[in-house]
Structure formats: C-alpha cells, structure tokens
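There's a structure below that I have some questions on.
For this depiction, one protein chain was excluded, whereas all remaining protein chains were kept in their positions.
Our next item is chain A:
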Amino acid sequence: MTAMIDITDAKKTFTMHLQGGIELPVVRGVTFQVNPGECVVLSGPSGAGKSSILKMIFGNYRCDSGRIGIRHRGALIDLATAEPRQVLNVRRATIGYVSQFLRAVPRVATIDVVAEPLIVNGMARAEAQQRAGNLLHRLNIPERLWQLPPATFSGGEQQRVNIARGFISDLPILLLDEPTASLDAANRAVVVELIAEKKRQGVAMVAIVHDDEIRHLIADRIVDVTSFAAAA
C-alpha cells in the first residue's frame, strides 16, 4: 500500500538564543509511515515530543534534518524542504490539523468559522454552511449559537467548534492533537464516531490522545515517541 505519510530520520532541536544559545533536543531518528484509512496514535509522556512531531508533519515546525514525505495530489512532497507556497497548497488540499485550541477570529460567526475550509476550496457558501450546520448539530452546539463568534463560548464548546472545522473537509490526512481533551462522554463518543467515518473514507490520521479508553477505540497502531528521544 502507498503510505500517505512517510517520515524518515527526522530531527528537531530548538536553539534558545535568548538563554545563552542552549540547545534543546526534541526528537531524532523519527521514522514511521501512515497508510490510508489508518489512525496512528503517538504515545509517550508529556514533553516527549508528540506535539512537536505533529507540528513537523504539518510544516509548522521546521526539521533540522530528515524527510517528511507527504503524498499530495498523487506525488510525494518532502515538507522538510518544500517552499512556503507548496506547504500552503499541501495544507489546503491534503493535510488538516485539529489543534488543541481554537484560534478565534474576532467577529466571524461560528457557522462561518466551521464552513471556511470548504469555501476556501471553492464550495458554494450555502452548501458549505449546510455541511457546517450538520457537523455542529452532531457535536451538540445548539443552533442559537451558530451566528455568534465562538470567542465567548466555553472551553468545551470552542473545542467542538474547532473539531467541526477540522473534520469538515475531505482531506486525505488529518492530524489530531488531543481532540477529546475537554469533552464530556457524549461528545467524546461523537468524536470517536467521526474518526471511524474518516477511516472508512481512507483518511490517514496521526493523533495524540491521553485518554486510554479513547486511544483503545481509535488506534490502529501505536508509535512510541520515547524511542525517538533525543539524547540530551
């Protein structure tokens, strides 16, 4: 099978120039693949570099060395060396990222925050809003909130808006950073269901989840990040 994500020997170190140039090794030798329809869960204690790996796959953190191979429109692109424009195209058409927190844009209504990724990719506003409404509905965000900007919502509500925004597109790769962290049992179950649907659609996923029960429900394979621990 052709992997959607193919990471080889990726390494990341932070150099803290304001702290006398100390080097903070994060990970090295990161090597794994993710196939279509598969959900790989990264495991390891806090600080092991799980989020950093996710950010490297999204092109948000740069790699010191190694390769972040992403299958984008049928061709393999190395995000570690790609031009900014290519990275943006990969994000628009191939990789979605559900971060832990919603970066709220002031004044934009919740329904539009969720629909935006579809509109950017050319879908008509009405259709995009319809799909956004369906997802918000499933995630138990009451309709009376849809026209309000999410900035004033509770943490759990904001996270569900964020999940809706992340799951709305039909992108072939999805990165999930603690998607269920501040959700109640009912909404956690909805997220597990959404992930199962994505698998059936052939989406390749990499997730960080601390909840053992959720991990058990969504993981096809576990990659232990401690094996990539950079020798300090």
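Everything below uses one rule, namely that a residue touches a chain if its C-beta (ideal position, glycine included) is under 8 Å from a C-beta of that chain, and two chains touch if they have at least 3 such contacts; residues count from 1.
Here is the rule we go by: contacts and distances are computed from a predicted model.
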Complex member absent from the view - protein name from UniProt, among "Branched-chain amino acid ABC transporter permease", "Bicyclomycin resistance protein", "Response regulator transcription factor" or "Phosphonate C-P lyase system protein PhnK": "Phosphonate C-P lyase system protein PhnK"
Option from A:Asn121, A:Asn134, A:Gln147 or A:Gln201 whose C-beta touches the chain left out: A:Asn121
Chain not shown: contacting residue from A:Leu88, A:Leu148, A:Ala196 or A:Ile222: A:Leu88
Hidden partner chain, touching residue among A:Thr15, A:Ser65 or A:Gln201: A:Thr15
Chain A, residues in touch with the chain not shown (by the definition above): 14-18, 55, 59-62, 73, 84-89, 92-93, 105-108, 120-122
